[in-house]
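Omission of a single protein chain aside, the complex is shown with its protein chains in their original locations.
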Amino acid sequence: MSDPEPAPERGEPVVELSGITKRFPGVVANSDVNLTVHAGEVHAVCGENGAGKSTLMKILYGMQKPDEGTISINGKPVDFRNPHDAIRAGVGMVHQHFMLADNLTVRENVLLGAENLHGIGRAATQRLAELAERTGLKAEPDTLLERLGVADRQRVEIVKVLYRGARIVILDEPTAVLVPQEVDALFDTVRQMQKQGFTFIFISHKLDEVRAIADTVTVIRRGTTVGTADPKTISSRQLAEMMVGSELPSPETRESTVTDRDVLRVSELRLDAEGSDRAVLDHISFTVRAGEVLGVAGVEGNGQTELVETIMGMRKAASGTIELVDADGNARDLTKLGTLARREAGIGYIAEDRTRHSLLLTQPLWANRVLGYQTRPPVSKGQLLDIAGARADTERIVREYDVRTPGIDVPAAALSGGNQQKLVVGRELSGEPVLLIASHPTRGVDVGAQALIWEQIRTARARGLAVLLISADLDELIGLSDTIRVMLRGRLVSEADPATVTPQELGSAMTGASVEEGE
Amino acid sequence: MSTWRAKLLPPLLAIAFAVLISSVALLISGADPLNAFGTMLSQLFAGTTAVDTVNLASTYYLAGLAVAIGFQMNLFNIGVEGQYRFAGVIAAIVGGAFVLPPVIHAVFIIVVGALAGALYAAIPAILKVTRGVSEVISTIMLNSIVIGIVAYLIDDEQFGEQIGNNVATKEIQPSGLIPGIPLGAAGTMFGFVLIAAVVGAAYWFMLNRTRFGFELKASGESTTAAAAGGVNSKKMTLIAMLLSGAVAGLVALPELLGRDHVYAITATTGYGFTGIAVALLGRNHPAGIALGALLWAFLDKAAVSLEQIQVPKEIATIMQGTIVLSVVVAYEIVRRADLAAEQRRVGRALAGNGKRSSVSEGGAV
Amino acid sequence: KDSGNTGSNNAAPQDQGSQQTCATAPAPPAAAPAASSSADAGEKVDASALRVGLAYDVGGRGDASFNDAAAAGVDRAKAELGVKDANESTATASESEDSKAQRLTQMATAGYNPIIGVGFAYAKAVEAVAPKFPNVKFAIIDDDSVKAPNVTPLVFAEEQGSFLAGVAAVYKSKSCHIGFVGGVDTPLIQKFEAGYLQGAKAASSKVKIEDEYLTPAGDISGFNDPGKGNIKAKAQIDKGADVIYHAAGASGKGVFDAAKASGKAKAIGVDSDQYNQKNVAEVKDVIMTSMIKRVDVAVFEYIKAVAKNDLSQLPKRFDLKVDGVGYSTSGGMVDDIKAILDGYKQQIIDGKIQVSDKPQK
Partner (left out) sequence: MPGWARGVLWAVIAIGVLSTTSYLTGEPGLTSSNTSQVALRLALPILLAALGGLWAERAGVINIGLEGMMILGTWGAAWGAYYGGPWAGLGAAIVFGALGGLLHAVATVTFNVNHIVSGVAINLLGLGVAKYLASLVFEPLSGNPKESPRVPKFDTYSATFLSDWLGELEAGQRVVISDVAGILRGLITQVSPLAMIALLLVPVSYLVLWRTRFGLRLRSCGENPVAAESLGVNVYVHKYSALVISGGFAGMGGASLVLLNGGADYLENQTNGRGFIGLAAMIFGNWRPGGLLGGAALFGYADGLQLSGGGTLVLALLYGAVILLGVIVVVQLIRRQWFAAAMAVVGAGILYFIYWSNDELPEQLIPYSAHFVTIIVLAVASQRLRPPRSIGKRYRRGEGD
């Protein structure tokens, strides 16, 4: 890799990682990584899935010990035995996967481990309120964390870091679950704090975000630093090439393949919240046609998850009908069927949370191929499993979808997120589905894998597959969809044309700023 | 190879450690450990002890399988204890009430036992599925309640009859019994040992080769993923619990049909709890459970011979506890050693294949 | 703080007028001083060649109950008959049936002869093992269901001894209200219950009897829970009972404690002379008598008979007549009614009173 221009100096180096090496069984996560972060900057770290970013940050935060290498904070060499040491040195970290306890309150989550700072009484409450104000956290301190949405959880994480008086804040993929407005709000906060002298290390796959917020960017590939650049002068395309050594893919749909044959007809669907008659979904009607990608936009928590799970039969609709039409035009009422029957009728399902809904983490890859298809060839014959068939078909998916794995006998947990996702996509496109329900199909997946997944969806669509796409990534949504519907508070409120709509317009429709335009 | 090492070393380490701990206890109480262990081993080959051990192990094996089925679904069926006793008394009553042609009679009793076990397991299963009652509580309660039910059924005003000072069900006629396998002076092995082996094989096949077994494991591992994959976890809970109960229903039968022919108030209790230990020792694997059952039965039998040389037989209980703990600790230690070795090997070959052990325990990933 | 013996101050209203005696039946004629039948110690028997095997039921030596009594019998045989080698082994609560057979087999193989199974739980095991060792003599306590030439049953007439306990209870009850606490509801314990009820009713037509068990058959915790025995006895005392007979093994301790705490009730012990037992010494002043079951005598007599190689003289049943059962007088609390008790005893021995071994409720 050519070494691009070094970024202009900004103040003293506050973090210096040099020669960091970390090995895990079977993998070298970091090898001889060097990273220098200067005071008051936002320093982005980019890299593919599994490049070793999180590992590096965990080392800086004292959660893991490097096998080799040294860490200096503010010019002084340090040896962190645990996060407590790091916190004392002024390092705070917001983790890629939230580090929150659902059954504790917001206050408890923040105070945990930092009770000495302001006690657990009034002083603590007051400090908490100040920080909540600063980060825009609206939740009451005594609400249980499980009630909060993702954006608020993110805020709680940031409050946690600030509460501990961190001056160096690590944000590990903080934007993966946020909508544009929320990302903007986050960035505002970051910029404001940057002015107050905080230093940020910011990890993201989204290159435009990196370009928007970072002062410096360091790229990591396969565990080593590839180089450091100034994001203001480097293009996204160049950055991506540094990361993966290939072209930046784009989600743009080429020519339209929409036919006039209906595949999924949903009408007047209604879902009630558990144990009450409050509607979570109401008056949901739409149709997806063969060869069409119908995108659903919406801020998380507005019913997209529930919609998908209702169509899949994992939740029971209170009223309304769901019909699937096969290639010969025979409509089949799915409303009363169970999940398995719906899958057998030809629905493929990429769930939004792959570890919870798509994978058996401790089971080998070939067993994961069986999940959801246990009644159908090639993975089963009658009541018996066809293990040879399942293995062969898993090999096929690994090949066709470029799943990077040492073999098909490793447990799914041993794959990185992106590779897990490729496996899931491969599985759900097996067995000739007529409809694919794809929830956040590329969430947390690196650009290479993302391109591959998009390509596979497009290919299937060209063959006549109908796709219901849910995504928080508005570029993806606009690029892939033939039609976009916006979901707000359990209703489909408006429609947008992906050819003309901008992410900003879509974002304001999603937040209800333009409800009146719909319906 | 490392897999063999990972499988066999831990139990050996554990037994060595347990022997060490017990030796200390023996020395404190003034006994000679060598003599004690020598007696335990030599008695195994004296008289019918070896065969008795296998017979007892068949009972433990069934109990272990019953518990393991529940564990596959993350159900903690402490209730095997209650289920086998309920099934035992029902099978004895029903079996003693009729005379059917040979074989048919025995098969009939076995079916009744399995059904009765499943029936008693249906209570916690239904409570769990419809009302969300924790199976741990309900089975703990049902384990006690079964004592009352057995006492009620066995009472001579109901189905029992008094023999001397004992009370037992009516004797099952020879047509209902399962003939033993005579081994000369070594004793008679229960015919049920073979049936237990068949049940074990069926368990393995069910788990690894059938769609049902897959669904069972899937919902045991992740109810959410299973649900998205079209597996109804409530249904699986119900079926797993009933199956577990049905196997539990067989636990009393080796002794009932092979030796006792009646179910008496002096019938042995506690097999269900032993089953938990045995299942865990065998890591829910049918062959592992078999080894666990044999080891456990051996220790039980050895305890009896210890008394012959005036050694406190609590030593056997202490050894059982120590073995259970040290087997699992040893597995963990060996696993960690393997992992570290793997880590060192990484530099050379990158595509390591030793990852499996780390995650196969459902550990933090 | 509560003072030592606070009685339960909300006891049921008592029959204050019960100073007159509760007994309604006329006392039986006093018995002639009986010649004790087992006391013909004249002849000298040498059993030094015998190696005795003793297989205990759950509890074993030191259980202060029938296992202990069996041990006492062997100890006496060692002292008086010169038995040198006695092997003892104890069952555990959750062992399987064939462990008992294994125990007997190991003893037989090791050359022990005779071998005594203590407790009816050994019936099946003896039945299975005895035929394999035709030259070894087996005895089994509390069971006579095993029919084999080399097996000797050693059974007792617990109901006869308990009959006397019932009579004593009636004579000592001020409220004419007595109680029975059984440990586990088995046929064996029902014999104690049956005799007690019959004895009490024979002595009084108006006596009120509380009659309860701690656990049903099969739940041996009833013999092992003094706390529950205590609550049960306290409840009976609260209802007005003032003499309580227990046949509840270790749970009996709780019964004594309840009687002691009430400050007015008395208790009747079981199996051995509990007045002299160490672990209830603190409350012995409430143990007015105990129904004694002479397992020690049976074991001793059996060993002696084996040594003489003449089992025919052994009683078929150890009953009142052969002093296999009886009552204790330690503490002197029943000295005043001794004549009455002995009168009933004589009537039973003479067959004028037949004591049933099934409770007539």
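By letter and in written order, the chains are A, B and C; residue numbering begins at 1 in each of them.
What we mean here is this: a contact is a pair of C-beta atoms (placed from the backbone, for glycine too) under 8 Å apart; a residue touches a chain by one contact, two chains touch by 3 or more.
Note that the structure is a prediction, hence the values are computed from the model and not measured.
> Shown chains touched by the missing chain?
A, B, C
> Please pick, from B:36, B:267, B:280 or B:302, the residue that touches the omitted chain in the full complex.
Of these options, the touching residue for the absent chain is B:280.
> Which one, A:39, A:78, A:114 or A:279, makes contact with the chain that was left out?
A:114
> So which of B:43, B:138, B:166 or B:244 would be touching the chain we can't see?
B:138
> One chain is left out of this view; which of A:23, A:38, A:95 or A:461 touches it in the full complex?
In the full complex, the listed residue that touches the missing chain is A:95.
> For chain A, which residues touch the unseen chain?
Missing-chain contacts on chain A: residues 54, 61, 63-65, 82-85, 87, 93, 95-104, 108-109, 111-116, 120, 160, 164.
> Going by the touch rule given at the top, which residues of chain C touch the chain that is not shown?
With respect to the unshown chain, the touching residues of chain C are 1-2, 6, 8-10, 59-64, 68, 93, 185, 212-217, 219, 221, 224-228, 230-232, 234-235, 238, 250, 253-254, 257-258, 261, 278-282.
> Touching the missing chain, which residues of chain B?
Its contact residues with the unshown chain are 25, 28-29, 76, 78, 127, 131-134, 136-138, 140-145, 147-149, 151-152, 155, 273, 276-277, 280-281, 312, 314-318, 320-322, 324-325, 328-329, 332-333, 361-365.
In this section, only the chains that are shown with their structure count from here on.
> Going by C-alpha centroids, which chain is farthest from chain A? Tell me that one.
When every chain centre is compared against chain A, the largest gap points to C.
> Suppose each chain is reduced to the average of its Cα coordinates; what separation in Å results between chain A and chain B?
Here the centre of chain B sits 45 Å away from the centre of chain A.
> Just give me the whole-number Å value for how far the CA centre of chain A lies from that of chain C.
Between these chains, centre-to-centre, one finds 77 Å.
> Would you pick out the residues of chain C that each touch at least 2 other chains?
none
> Of all the residues in chain A, which ones touch at least 2 other chains?
Residue numbers touching two or more other chains: none in chain A.
> Can you name the residues of chain B that touch chain A in the complex?
Residue positions touching the partner: 208-215, 217-218, 221-222, 224-232, 339, 342-343, 346-347, 350-356, 358-362, 365.
> Can you tell me which positions in chain A touch chain B when the two form their complex?
Spelled out, the residues of chain A in touch with chain B are 23-28, 312, 314, 338-344, 349, 351, 356-363, 367, 370-372, 374-375, 380, 382-385, 387, 406-407, 409-411, 413-414.
> For chain B, which residues count as touching chain C in their complex?
Per the stated touch rule, the residues are 43, 46-49, 52, 55-56, 59, 147-148, 150-152, 154-155, 162-167, 255, 259-260, 264-270, 300-301, 303-305, 307-308, 313.
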